[in-house]
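To start, the structure itself, in C-alpha cells.
Of the protein chains in this complex, all but one are displayed in their positions.
As written, the chains take the letters A and B, and residue 1 is the first residue of each chain.
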Amino acid sequence: MALAKHHRVLPGFGLGMGYTLAYVGLIVLLPLAALAWKASGIGVAGLLHLLATPRTQAALKLSFGGALAASLINAAFGLLVAWVLVRYRFPGRRLLDALVDLPFALPTAVAGIALTALYAPNGWLGHAFDAFGVRIAYTQIGVGIAMVFVGFPFVVRTLQPVLESMDRDMEEAAESLGARRSQTFARVILPVLVPALLTGFALALARAVGEYGSVIFIAGNMPMRTEIAPLLIVQKLEQFDYAGAAALGVVMLGFSFVMLVALSLLQRWSRRWAEASP
Amino acid sequence: MTLELSHLSRRFKDYPALDDVSLEIPPGEFLALLGPSGSGKTTLLRILAGLDYPDSGSVRRDGQDLLALDARRRKVGLVFQHYALFRHLTVADNVAFGLRVRPWRTRPKRADIAARVQRLLQRVQLQDMARRYPAQLSGGQRQRVALARALAVEPDLLLLDEPFGALDAQVRVSLRRWLRELHDEFGLTTVFVTHDQEEALELADRVVVMNRGRIEQVGKPDAIYQDPATPFVCEFIGKANRIDLEQGEHGFIAAEWSLGEAPWGTDGKHAQAYVRPEHLALDASTDAPGWETHLRHVYRAGSIAHLELDAPALRQRLEAQITSENFARLGLCAGMKLRARPTRAVVFSVEPASAAPVRWIWQENTTTTASAAHTSTATFDRTRNIPCDTEAS
Partner (left out) sequence: MNAIVLSRTSVWPRRLQRALLILVAVAFMLVFLLLPLAVVFTEALAKGVQVFIAAITQPEAWSSIRLTLLVAAIVVPLNTVFGIAASWVMARFAFRGKALLGALIDLPFAVSPVIAGLIYVLLFGAQGWFGPWLDAHGIRIIFAMPGLVLASIFVTLPFVARELIPLMQAQGSEDEEAARVLGASGWQMFFRVTLPNIRWALLYGVLLCNARAMGEFGAVSVVSGHIRGLTTTMPLEVEMRYNEYDYAGAFAVASLLALLALLTLAIKTLLEWRYGDELAAHAPGSH
C-alpha cells in the first residue's frame, strides 16, 4: 500500500532543489556571511563610530539624497513617457520604445564616460549650461543626472503593462459623467497607477543608490562633496580598511533588504488591487 | 481489468476532497463521476492517473497495488479538461508522443509509429490535420487529438476530465455521442468526470454521484433518476419539488396531501418529500383532490411546458411539467387556478430514529382515489370555459 503523502508527481525536485540551494548558498549566502562576520567583528558601537565620520556621512547623504531626487524626476518623466508610448501613435514610437531600455543594456562605464563628455564644460550640453555659469559635470548635479539615466527604464517598464491593460471604460464613464480631462486623470487613472508608480520608483531608487560605474566619472569624486558611498567603499578597500568597507557595505546592504521587502509588499498590495477590479 | 478503490481519503488544507470513497469498476465499464465543483471527482480521477496520491486507502488493479506505480508506468490514458496538447508539436507528433518516449526496448519502429498514428487519426476523423498545429484547430478538433494521443499508448484505462466542458453546446452533444461509440468499439474501461448531468445520464453505464468528497449514490442512470438514494441526489439530478412533511394522526401530511404511515412507523415528527415536476398531476376542477394552486408562469421549452405554480397551502412554489401538446390541447394559461397532487414521491426521514429505512418511495395508489377519471396524468374538463387573466406566454 503506497501512501504517498509526500510523493511529488513531477520529477526533478531533489536534483533541482539540491543544485539551486548549493548554488545560492555558495554564490550568495557564503559571501554575505563573510560580510556579516566582518561587520560583527567590529560590533554595533564600532559600526556607528565608523559611520559617524564626516566623510562617510557626506557620502551617504549624497548617495541617498541624489538617488531620491533622481528617482522623483524619473517617476514624473517616466510616467509621462509611459503614457505617451502607450496612449499615442506617432512616427518613431517603436524606436523610442526600444530606446527606453538603453540604460539597462549599456555598460555602466560607457554611460559614465559618455555622460561626462556630454556635460563637461566643453561638452555639447555642458557648454550651453556653462554659458549660464552652471556647472554640471564634477558637481552633485552631475551625480543626479547620472542617477536619472540609470533609473529611467524601471519606471517606464513598470508602468507600461499597467497602462496597457487599463480599462478605457472607466475613463469614458468619468467623461460621460462630466469630468474634465485633468479630473479624470487625477481621480480615475492615477490611483490605478499608484502601485506601479511606487514600484518603479522604488526600483529606480534602489538602483541609483548603489550605482557606481555611471556615476564615478561625472562625479569628480571629491571627498565630502561629490563622493558617493560605493566609491567610498572602494577607497577603503584600496587602503585595506576592510572593517570600514564592511561597515559601509552593511548599511547599503541593509538598505537593499529594506527595498526588497518594500517591493514585495507593494507587489502584494497591487495584486489585491488588481483582483478587486472587475 | 478490474479496478478496486477502497476507503480513499484525501484532505487538502482546510477541506476533505475525498472522504472514505470505495468503488469497484468492472472491466469495460463506461463510468461517470458526477457532482458539483469541490465534490472530489477530479481528485479521484487524478489519483487514478497518478497525478495525486490519497492520504489513506488503496487502489488495486487486478489485485495489484496501483498506487505503487508512478504516473509513468500506469498505462493510463488521460484527457485533460483543456487538452494540454503540446503546442510546439504537430497533431501527428502529439499523437505519436507516447510511443516515441518509450524506452528503446519497447519502442515500436518508426514506420509502425507512423502507421498507428495514421490509423488513430482516421478513427478520430482528423487524418487531414496531421501536419497542423494545435493552435490551428478548433476546440472540438483539439479534443479529438487529445483523445487520439491518450489512446495511442493502448492504455488499460481511459480517464477524461470534463472533456467537453470548454466546447459549444452543439459540438458537445455530437462529440459525446461519438465518444460513446468509440468506447463501445474499443471496449476500454472509461471513467469520465463531469458536472453536466445530462451528459452523465446519457452516456454512462453507471453513474457515481459525488458530493463533498463522498459518494452519494452509484447506479445505472435510470436508477439514479428514478430512485435517488439521498436528498442530495434528488436535488442535484433533474428537478424536484421539495415538500416538508409533518407527522399527523394517520401518517405524514402536507396540507391536503396525506401519504399515510411511513415504513419506519410513527417515529419522527418531520420528513422531506421530493416530487418530480412530471409527477405532479394537475386538474382544473375545483373539487379535485390536491392542493389549491394558481398558475403563475409558463415556460415553453421545445416539447415540454414548464409550469410554475403558487401553492399557498404549502407556502411555496411548485414546478410541474407537461408536454406542450397537452398544454396546448387543454388551453392552460397563466393566472388559472389548478389543483395539484403528487403521484410519486421520494421521502426521507429527517430524524432517523431507528435502524429502519431512511428512504421511502411513495406512489399514489390509483384504485383508492375517488374518481376514476383522475389518473396520474393531468386531466382537464374540456367543457368548462376557463377565463384567463393574462395570455400564456
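Heads up, the rule we're going with is that a contact is a pair of C-beta atoms (placed from the backbone, for glycine too) under 8 Å apart; a residue touches a chain by one contact, two chains touch by 3 or more.
In this text the structure is predicted, and so the values were computed from the model without any measurement.
For the options A:Leu51, A:Leu68 or A:Ala114, the residue in contact with the chain missing from this view is A:Ala114. Against the chain not displayed here, chain A makes contact via residues 8-13, 15-17, 19-21, 23-24, 27-32, 34-35, 37-38, 77, 80-81, 83-85, 88, 90, 92, 94, 96-115, 117-118, 123-125, 145, 148-149, 152-154, 157-158, 160-161, 168-169, 172, 175-176, 181, 199-200, 202-203, 206, 209-213, 217, 230-231, 233-234, 237, 240, 242, 245-246, 249, 252-253, 256-257, 259-260, 263-264, 267. Listed here are the chain B residues that touch the chain not shown: 49-51, 70-74, 76-78, 80, 82, 84, 86-88, 97-98, 101-103, 149-150, 153.
Keep this in mind: only the chains that are shown with their structure count from here on.
Distance between chain centres (mean CA atoms), chain A to chain B: 57 Å. Of all the residues in chain B, the ones that touch chain A in their complex are 50-56, 58, 65, 67-68, 70-71. Contact residues on chain A toward chain B in their complex (touch as defined above): 1-5, 7, 9.
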